[in-house]
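There's a structure below that I have some questions on.
What you see is the complex with one protein chain gone and the rest in place.
Letters A and B name the chains as they come in the text, with residue numbers starting at 1 for each one.
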Amino acid sequence: MAEISDQPVHAAVDAQEVSAVGELSQSRLTWMRFRRNKLALIGGIGLIIMYIVIALGPFLAGNDRQYQNEDYLFGPATQITFTGPDGRFGLRPYIYQVTTRLDPEEFKFVFDIDRETKTPLEFFVRGDGYKLLGFIKGNVHLVGAEGDQRIYPLGADALGRDVFARLLSGGQVSLTIGLVGVALTILLGSFMGTVSGYFGGLADDVIQRVVELIMSFPTVPLWAALAAAMPPISGSFSTLDRYFLITVILSLVNWTGLSRQLRAKVMAYRESDFVMAALAAGASDLRIIFVHMMPNASSHIIVVAALSIPGMILGETALSFLGLGILPPAVSWGSMLTDAQHIPVVLEHPWLMTPGIAVIIAVLFYSFLGDALRDAADPYSI
Amino acid sequence: MGSQTDFADLSEDNVLLDVQGLKKYFPIRRGLFQKVVGHVKAVDGVNFFIRDGETLGLVGESGCGKTTTGRTILHLLSPTAGKVRFKDPEQGWMDIASMSRQELQPIRRNMQIIFQDPFMSLNPRMTVKRIVAEPLIINKIAAGQELIDRVAEILKVVGLRPEYMSRYPHAFSGGQRQRIGIARALALRPRLMICDEPVSALDVSIQAQVLNLLEELQEQFDLTYLFIAHDLSVVEHICDRVAVMYVGKLVEVASTEELYYNPKHPYTEALMAAVPKADPRQRDRPIKLPGEVASPSNPPSGCYFHPRCRYAKPICSQEEPALREVEKDHWVSCHFAEELSLRGVVVGPSV
Partner (left out) sequence: MSDQVSVKAAGSGQNVQQPTRRDSILDVRGLYTYFYTDLGVARALNGVTYSIPREKVLGIVGESGCGKSVTALSIMQLVQPPGRIVKGEVVLHRQNGAGPTDDVVLTDLARHGVAMRHIRGAEIAMIFQEPMSSLNPLFTIGAQIMEAILLHQGVDEAEARDRAITSLDRVGMPSPKVVVDQYPHQISGGMRQRAMIALALSCAPSLLIADEPTTALDVTTEAQILDLMRTLQQDIGMSIMFITHDLGVIAQTADEVVIMYLGRVVEQAPVDPLFYDPLHPYTRALLRSIPRIGRGIKEKLQPIRGVVPNPYSRITGCPFSPRCDSFMTGVCNVNVPGVTYLDDGRAVRCFLYSDRVEENG
């Protein structure tokens, strides 16, 4: 057998042109295209800000989320003015003194604002204690007032709790549940889809029938049934446990979509020439799946994952709204919305709807991200 | 007498691959429980052999089974029946068709394949270096720096600059990608190369580059080619012998010159007449073939070609002709091979 010679067989090399973009891998190319999408930028930056804000939640809010202020039931948002006690407009913010009294005629609480008495706002004041991210202890808050006046940027709810503080705290649940759920979706969906598509036969038939069974259940009732079947909060079953079980329930339905799509992709790749080449070289099934197919499917998986996060957020919101998801003392945007069910209540106290706005914004941002990813993914792939 | 004839004299020292009665059927499933109601007989009893160092062309129109034959020989598709015997220099004759996946693993390096589509045949997520190195990694032939050196050598051999090995396939043109595919196939130093339409998807001016490359590599590395193609001009140029397939069966096998200028099967005659010649002074009318190519899931009775053959007689619809040697090294499956005098390609003036 002849040895490979030093001389190239062809002198055709000189006139060859190879495009410089060829040095970049698929991931880099995708990222470059993604970056150029304006909506993606809005969505991405918006989400980053949201996540930072909810992480710093207890620091940013003036009150502990559980603190019930009996004097401020359904209290409105605190008004801030920049006109000092001397009447001059300045840079320092002030709040008014607010007193609550019971109106005997309408039998409602009325909040009198004393526009003469102004208390300046201070930054970095000491207030209620908290644990940031669950383990950093502190009691400094970003904004506060002298004395025992409390600030309610978004008003208070039926039990006198700071809506803003609860919003930030609830965000910790609503915004992370999607991420955990999606991780489970990816794992389960990829595995099932790949096994189904690659091996075919009986495994494929069984898995597909299971998928179809799950998909034909009405989603919300299924979630509701599973959630209702969970044990009550007790010593052995904490809120955290409940939280994780909720994510499992949410992903239980979600993985089916991904598995079907991946099955189709794997079936297509199975017939493609580059997989045949690997087979011809003697590659094992495992190698073909993980080294050759998965990297090609990865962009697809990421896009599907990104686009299913909004669904998860909405799912958790729905469950908690129905009282089946996150239970007190934990709070999520959905559970906050249970207070906003009745129209008269909402008309009187519209700030109770803010969790809904938060959900909409989060879902929008994730949708922007997902759409942009989908458009950017795989400029040169199959 | 069936279509299975003992073809090659295997005691001949120079036969490398011997295919006997190769069949590949694809089941057709219908109904709720996916019952098998029939088969697409993509390859329906094919016999041929390839000599060491020669180029055998396999031609036919779409649906004739030539691509399936190539892949089945390599066991990329499992054969439904038949034998594929490969002569390993140390171990002698081995029947690949009946081997399991494990048994095949060490044998695979002897035969490799080049594909038609330069865009689908390379994994878009891998660098060129990785693509060419993959067979070496799978077979644990080299690693580390030695691996990189080997890849560089192979790339040079196929006419690509080794510096480009860190690039991804999308940076390259069709012709260059075919070279990468050839490099990958060469990495294991195979003896047999299945070339599945290697130039069909390339620009005309690049086809010549790749064809010349294939010819030079054949000489340099003692390669044997099974050249699957539908372009008869290309096949005439590169092949020593040619086999013609129609709906899963071989209808004629002969040396290139014999097949093109002295065909003995009516289908071959029609094929040769249909090729558009690059000579405006030779404008012939084609032979009109009525009807359409028969379906491999429901082929006609007797000789598959009889509904479209202008020489057909009653026996053609009743009895399937066997592939037999009517002249030295010229095999035809036609009842009237000896009587018909058919028109081959007319040699044109030198342009």
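The rule we apply is simple: a contact is a pair of C-beta atoms (placed from the backbone, for glycine too) under 8 Å apart; a residue touches a chain by one contact, two chains touch by 3 or more.
Since the structure is predicted, the reported quantities are computational estimates derived from the model, not experimental observations.
Colleague: Where the complex has a chain not shown, which of B:Q102, B:Q145, B:S205 or B:S341 is the residue touching it?
Modeller: B:S205
Colleague: Can you tell me which of B:A273, B:C303, B:C316 or B:V332 touches the chain that was removed from the display?
Modeller: Looking across B:A273, B:C303, B:C316 or B:V332, the contact with the absent chain belongs to B:A273.
Colleague: Going by the touch rule given at the top, which residues of chain B touch the chain that is not shown?
Modeller: Listed in rising order, the touching residues are 61-62, 173-176, 203-209, 211-212, 230, 232-234, 236-238, 260-261, 270-283, 285-286, 288-289, 291-293, 345-348, 350-351.
Keep this in mind: only the chains that are shown with their structure count from here on.
Colleague: Over in the complex, which chain B residues touch chain A? Could you list them?
Modeller: 71, 74, 76, 104-106, 108-109, 111-113, 115-117, 120-127, 131, 134-135, 138-139, 153-154, 156-161, 164, 166-173, 176, 181, 184-185, 188-189, 209, 212-213, 216-217, 220-222
Colleague: Mind pulling up the chain A residues that touch chain B in the complex?
Modeller: 1-2, 4-6, 8-10, 12-13, 16-26, 272-274, 276-283, 287, 292, 295-296, 380-382
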